[in-house]
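Showing just some of the chains, left in place.
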Amino acid sequence: MQSIGVGLIGTGYMGKCHALAWNGVKPVFGDGPRPRLVHLAEIDADLAARRAAEFGFERATANWRDVVADPEVEVVSITTPNALHAEMALAALAAGKHVWCEKPMAVTLADAERMAAAARAAGRVAALGYNYIQNPLIRHIGALLAAGTIGVVNHVRFEMDEDFMADPEAPFSWKSDAASGYGAPDDFGVHPLSLIAVLFGGVARVMAQLAKPYADRPLAGGGRRAVATFDSACVLMELRNGATGIMALNRAAWGRKGRLAFQIFGSGGTIAYDQERMNEFQLFTASGDPAEQGFRTVLTGPVHPPYERFIPAPGHGLGFNDLKLIECHELLNAVAGRPARIIDFAAGLGIERAVHAIVRSHREASWFDV
Amino acid sequence: MQSIGVGLIGTGYMGKCHALAWNGVKPVFGDGPRPRLVHLAEIDADLAARRAAEFGFERATANWRDVVADPEVEVVSITTPNALHAEMALAALAAGKHVWCEKPMAVTLADAERMAAAARAAGRVAALGYNYIQNPLIRHIGALLAAGTIGVVNHVRFEMDEDFMADPEAPFSWKSDAASGYGAPDDFGVHPLSLIAVLFGGVARVMAQLAKPYADRPLAGGGRRAVATFDSACVLMELRNGATGIMALNRAAWGRKGRLAFQIFGSGGTIAYDQERMNEFQLFTASGDPAEQGFRTVLTGPVHPPYERFIPAPGHGLGFNDLKLIECHELLNAVAGRPARIIDFAAGLGIERAVHAIVRSHREASWFDV
């Protein structure tokens, strides 16, 4: 396969992120087909045309179904608001396309189940945009866990915090509307859950407490409207590997900008990571002279593939967009039938089930199996 | 009052810590009575004599009741194993002494209740050894919270981790025996609970998951014995001020040596602290130009009383023992009838109740009011 035809639906935050990945994946990795950027959809025709010119797409449309119907498109990037994922993914799969869909999968569990079933039936690659798992350091941490470097894992802590909902006087937005989902559990929780999925095989059961830091928010036209979503969540977990732990989420965490952090405790050591410093992780192993033991700050380098595809010198730093580019490369591996590190719709459904179990455990104030 | 007669029961870890405080409190603070180190008890007579010579006590005994009975002793430091606290504190109070008792208060809730009742009845000062609350930075954080510097607190996270139980092949010790208590909840949990008590007025309800990272441990004579205590604990909390949060405890956390850490999220900012770097805290306030906002690392200095009693220059660093010395000074304030920052037996009973609620919530797998 010399090239692969690409369609893109949505050109906002994640849409641009996909576009950058499609432009850069061949120059960075050298292998695989050259993406041919065929067709792009954006809700406004003018904007669609402008974005196509910027991103290097051949055709633009205001109707996303044109992209799905385009015979030259072989894979479709879906980067629209969450509520639209299901319809678009189902249509793309039905049209025989591979699908690269942003997370979370869907707003309802029923939709997610339909998507997983459709992907299975279609026999196409259907991958979700869980790019944090693509950090070379996360891969390496997975390898360390598999190798038993910190022994048997018995306790974990995951945190995810940003502050875009922290201002109590920020106007009511769709993020506070029930139609957007639950709030922190799906908007945020899916990220740590994706890491738990690849590092530990997923969550077995949960017990959660969801909260609304602010009961209502001002409306643009005056007055206030009750907030319907949960901006913070605290979760007790039992992982599939038997370890216990906590997950804490907060979209109203002043000062945190992209803090997806975790601590993993094992019988022989500890690993810690914080996405805000995504080019380093902390490793403690109970070995050597106690007088020189300590947490090591390991900087990413060419010894942590595929960092070396980006930069031959260590410690120079990857960025957030580079993770999406690695994800794109993994998607292409999957399309080519090679082993690939992706969270497909089947695995993604497991994450959605965990999200919904979290919400039910809160409502029923009791543990809930995933 | 020119001087105050001091008795000390126990000369181990905390016993020495009390002795250092009694020696240093007058030179550091300058005010209050000069402690007269009268009588010291240690289980072995020779050791008692040696410690008395080292610590500067006039008399030594192998019978702790001698200390309690000594008419020249006005205040008794109780630093023996937890199971002995109740009997000794009750005896000291009955003898009309002030009591400075190490944490946790007692192994059973019934004992703790008896101690609180006795203290109330005796009308003497009965203080517990929660020295982390004495850090000038913790005081300052309390002042910041009271002043609304980070707005209304809505979410908190507390962690307490050390690694003295982390080695799975360390021999079975009394720390794994049911007689020692529950494990992490009382051995560790009381520390974050003491901070929550002074910063937020305590915990309203809890839901916990306790765990045993290692099912059994080797016996010195061969074979293995089942571990009866919980080395780790995960707790969902609702505080008295309405904030939600988590508390995670782990005595088997490789690499952590004294990590009593917390994050406090409010409507206007965030505060973070880690006892392993006890001379600094992190403060984020949502103010000023967003392009220069960030977490500030504030170093302790003379502007954070009573640091200035120790060192006139900022950033030079207090140590763990200095916190106990401040606690000693607060105890003397209480004895003198002045306002004092102590956790007395009444407040300590609240902490014990929280510990027992944590254990019951785990056993019954449901939320439990404190």
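Order of writing sets the labels: A and B. Residues in every chain begin at 1.
As a convention for this text, contacts are C-beta pairs under 8 Å (C-beta built on N, C-alpha and C of every residue); 3 or more make two chains touch, one makes a residue touch a chain.
In this text, all values refer to a predicted model and were calculated from it rather than measured experimentally.
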{"item": "Overall copies of the shared sequence [whole complex; 2 in view]", "value": "4"}
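What we mean here is this: only the chains that are shown with their structure count from here on.
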{"item": "Distance from the mean Cα position of chain B to that of chain A, given in whole angstrom", "value": "41"}
{"item": "Chain A partner contacts - residues on chain B that touch it in the complex", "value": "150-151, 154-155, 157, 159, 163, 166-168, 207-209, 211, 213-214, 232, 234, 236-238, 244-246, 248, 250, 252-256, 265-270, 284-286, 293-295, 365-367"}
